[in-house]
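One protein chain is absent from this view; the other protein chains keep their places.
As written, the chain order gives the labels A and B, with residue 1 at the start of each chain.
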Amino acid sequence: MLKEYLPILILLIFAFVFAFGILLLSHFVGPRKYSDVKGEPYESGIKPFMDARVRFSVKFYIIAVLFIIFDVEIVFLYPWVVVYKEIVSQGIFIFIEMIVFVVILLIGYFYLWKRGAFEWE
Amino acid sequence: MVPLNYYLILSGILFVIGVTGVLVRRNAIIIFMSIELMLNAVNLTFIAFSRYLNSIDGQIFVIMVMAVAAAEVVVGLALIIAVFRIKETVNVDEINILKW
Partner (left out) sequence: MDYSIPTINLSVIGPEIIILLTAVSVLIIGLFPNYRRWSISIVFIGIIFAFYDIYYLWNLNQVGFDGMVLADNFALLFDIIFLIGTLLTLLLSGNFINQYIRGTGEYLSLILFATLGMMLMASTNDLIVIFLGLETLSISLYILAAFRRSREDSLEAGLKYFLLGAFTTGFLLYGIALIYGSTGTTNIYSILNFLKDGSVEIGILFYIGMILIIVGFGFKAAFVPFHMWVPDVYEGSATPVTAFMSAGVKAASFAVFLRLFITGFSPIISQITGILAVLAILTMTVGNVIAIVQTNIKRMLAYSSIAHAGYILVALTALSRNIESEFSAASIMYYILVYTFMNIGAFGVVIYMEKSEEEVLKISDYAGLGFKKPFAAICMTLFMFSLAGIPPTAGFMGKLYIFSSAVESELYGLAVIGVLNAVIAVYYYLRVVIFMYMKEAVLDFSYLSARPVMALSLSISVGGIIYLGIFPQSLINLLTNIL
C-alpha cells in the first residue's frame, strides 16, 4: 500500500532539493549591494511620505457599522430560501412574510438615508 | 464523528478566554471583542447540541444570536466612537467620572 505513495515522496524530495538548491545558488553566485532606496518598504515605485500607522477618518467606522447591520440580516434569507420551494405550494404566506421583513429593513434604510448617514461631506 | 464532549470543552475554553479578556483588558474595543468571543462560544455550543440532539432549534437560535450580536456591535461601536470623540480615549479606567 505504501508503494502508492512513492511518487509523492519523490515529488517532495525533488521540490525541497530544487527550492533550496536555487536559494543556495543565488546566495553564493549573485552579487549583493545595499542602498537606502533598496531598504524602503516599496523598493521601486512611490516614495513613502508618511507613517503607516495613521488614524483614518471616523467616517469609515460609520460605513462599517452600516454594513454590519444590513449584511447580517441576510442570514435570515438563507433558511428561507432553502425551504421556499416546498412551502410556497402550501400558500403564499411565506412570501408575504419575507416581504414584511424586507420592508422593515427598507424602513431602516430610508431612515438612515433621510437622516444623512450616507453623506460623505 | 467527533464526540460531543470535544465541542463542549472547546466552547467552554473559548467562553472562559472571552470572560478573562473582559475582566483583564482595559481597552473598550478589546473588551467588546472578548464579549463577541463569548457569544460565539455559545453559538458553538448550540450547534454542537443541535447536531447531537438532531433538532433544528439550536441552529435557529444561532441565527438569532448572530443577528442580535450584529445589532449589539453596531450600538457598541457607535457608543465607543462617541466616547472617543469627547474623551480621546477608549481606556475604561479613564472613563470614570461617575462614582460614589
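Methods note: contacts are C-beta pairs under 8 Å (C-beta built on N, C-alpha and C of every residue); 3 or more make two chains touch, one makes a residue touch a chain.
Since this is a predicted model, take the numbers as computed values, not measurements.
Every shown chain touched by the omitted chain in the complete complex is listed here: A, B.
For chain A, the residues touching the absent chain in the complete assembly are 83, 86-87, 90-91, 93-94, 104, 107, 110-111, 114-115. Across the interface with the omitted chain, chain B contributes residues 8, 15, 18-19, 22, 28, 31-32, 35, 38-39, 41-42, 45-46, 48-49, 52-53, 55, 57-58, 60-61, 64-65, 68, 71-72, 75-76, 79-80, 82-83, 86-87, 92, 95-100.
Here is the rule we go by: only the chains that are shown with their structure count from here on.
Here chain A touches chain B in the complex through residues 58, 61-62, 64-65, 68-69, 71-73, 75-76, 79, going by the rule given at the top. Contact residues of chain B toward chain A in the complex are 60, 63, 66-67, 70-71, 73-74, 77-78, 81, 84-85.
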